[in-house]
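Structure below; questions to follow.
With one protein chain withheld, the remaining protein chains of the complex are depicted in position.
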Amino acid sequence: MTAVIETEGLGKRYRARWALAGCTLSIPAGHVVGLVGPNGAGKTTLINLATGMLAPSAGTIEVLGGRPIAGPAQLARVGYLAQDAPLYAGLPVADHLRLGAHLNPGWDADMARRRVERLCLDHRQKAGTLSGGQRAQLALTLAVAKRPELLILDEPVASLDPLARREFLQDLMEAVAEQEVSVVLSSHLISDLERACDYVIVLVDSRVRVAGPVDDLLATHHLLSGPRRDPASLPGGLEVISASHTDVQTTLLVRTSGPVLDPVWTVSEVGLEDLVLAYMKQAARPAPRNNRRHLEVQK
Amino acid sequence: MIEFHLDGRSGVAPYLQLIHQVRQALRLGLLHKGDQLPKVKDVAAGLAINPNTVLKAYRELEYEGLAAARPGVGTFVTGTLDGGSLAAHGPLRRELQRWLTRARRAGLDDESIEALFASTFRSAREEDIA
Partner (left out) sequence: MIWLTWRQFRAQAITAAAALAAFAIVLAINEPSLSSMYDSSGLLTCHGDACAGLASTFLQNLSSGGGFLIPAASVYMILYFLGVLVILIAPAVTGVFWGAPLIARELEAGTFRLAWNQSVTRTRWLAVKLALIGVAAMAVTEAFSLIQAWWAAPIGKAIGLGGGASIFSEGRFGWFVFPTHGITPLGYAAFGFALGVTAGLLARRPIPAMAITLAIFAAVQFITPLWIRPHLFPTSRTVATIAAAGANVSLRANPKLTLTAGVVPGQPGAWIMSSEGVNAAGQPVSAIPASCEQAVSQALGSHRGTTMGPGSAALNKCVASHGIRVAESYQPASHYWPLQWSETGMFLALALVLAGYCFWRLNRRRS
């Protein structure tokens, strides 16, 4: 399978601070990729680098085998839904569709029309007066109806109410099923992504902490609980992600490729949310070298 | 056509839940041989889950011989959960009822019975895997 996004040592610096550093990823095609991390971790920076909004300070990035926004053909293959679904407030829904039709050779007018009808959007209503969920849906329509190979969504449901959030994800999954498009979507909440994503990238403090298919991650991470033990005395091959101790008990979240055979441990599975949280905690533990009082990265 | 639902908090992987619901439907007679399973697109859209998850469930059912995919048309039920297992239900049910009576006489309340059952069930499954 070819990679939809391939980065090598990718980094982006704003004056003294690296918003993203040492990012090496190879995101395979055909997946719905969840980009998770706390606010300010670098998710939007990575997305901006992938959509050509920013140029890298270090390393390289390739999208669908070419440089981002290398030309009209490259632009046509990538659909982008930016944070807060930017639309022209004064332009009605119908004119947004016309915009898509005029500016995209691969525009599927039927699909766009069907989606808008199903969403019960009034064609003459100006985009500025739509609700948050409707705006997100219209923006998704614009991104999807140009039939891209890769869809990049920056925190698409962050500001939506639960019903709008569910409807948006439903629509997105339907588009994925219909069109065979790879999706990268970012969120600071893993719960948004759990059902939809089959590939996860955890980004904390400007660095990628873990990345891989969800099935693999769940199969190789285990929660071990047993009598109080010093983690240093564990057998090799076990990478401890997080550990907590009481006076009698030790609980470890470990990453390993083989089975854990030591009978002293009770092995149980880890949910995706706990896995992500463990990596976030792991990243937070060492005293950060960069000044955490920074303002949010320029967007 | 059956309709799927997901329990987000059960801790069971979504694709396993889908498989389970198909098998349940077969057992209860909601699905018969030749019936079409819901389209991948519709399941993904209805539950807001990744289509690959649905595909994985359907592939597993195919592997178990319960369903078969017809390209361009859909996935159809090809097997049944044979009556043999239904026949075994009777004696198993009676054994279970006897065990429950003994558990109650030993002083276990409902929750203790469920906890005992669940932990035994889980460790038995893990022994199967390991």
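A and B label the chains in the order they appear, each numbered from 1.
Throughout what follows, a contact is a pair of C-beta atoms (placed from the backbone, for glycine too) under 8 Å apart; a residue touches a chain by one contact, two chains touch by 3 or more.
Values in this document were obtained by computation on a predicted structure and should not be read as measured data.
Although one chain is omitted from the display, it touches the following shown chains in the full assembly: A. If you put the hidden chain back, the residue from A:Lys146, A:His221 or A:Arg255 that touches it is A:Lys146. When you scan A:Glu8, A:Asp84, A:Asp215 or A:Glu269 for touch with the missing chain, the hit is A:Asp84. Screening A:Ala3, A:Ala29 or A:Ala76 against the full complex identifies A:Ala76 as the residue touching the chain left out. Contact with the undisplayed chain is limited, among A:Gly52, A:Gly132 or A:Gly271, to A:Gly52. Against the chain not displayed here, chain A makes contact via residues 48, 51-55, 69, 71-73, 75-76, 78-80, 82, 84, 86-89, 91, 95, 98-100, 102-106, 139, 142, 146, 298-299.
One rule holds for everything that comes next: only the chains that are shown with their structure count from here on.
Within the complex formed with chain B, the residues of chain A that make contact are 30-32, 166, 169-174, 176-178, 194-198, 218, 259, 261, 267, 269, 271. Across the interface of their complex, chain A is touched by residues 6, 8, 11, 13-14, 40-41, 44-53, 126, 130 of chain B.
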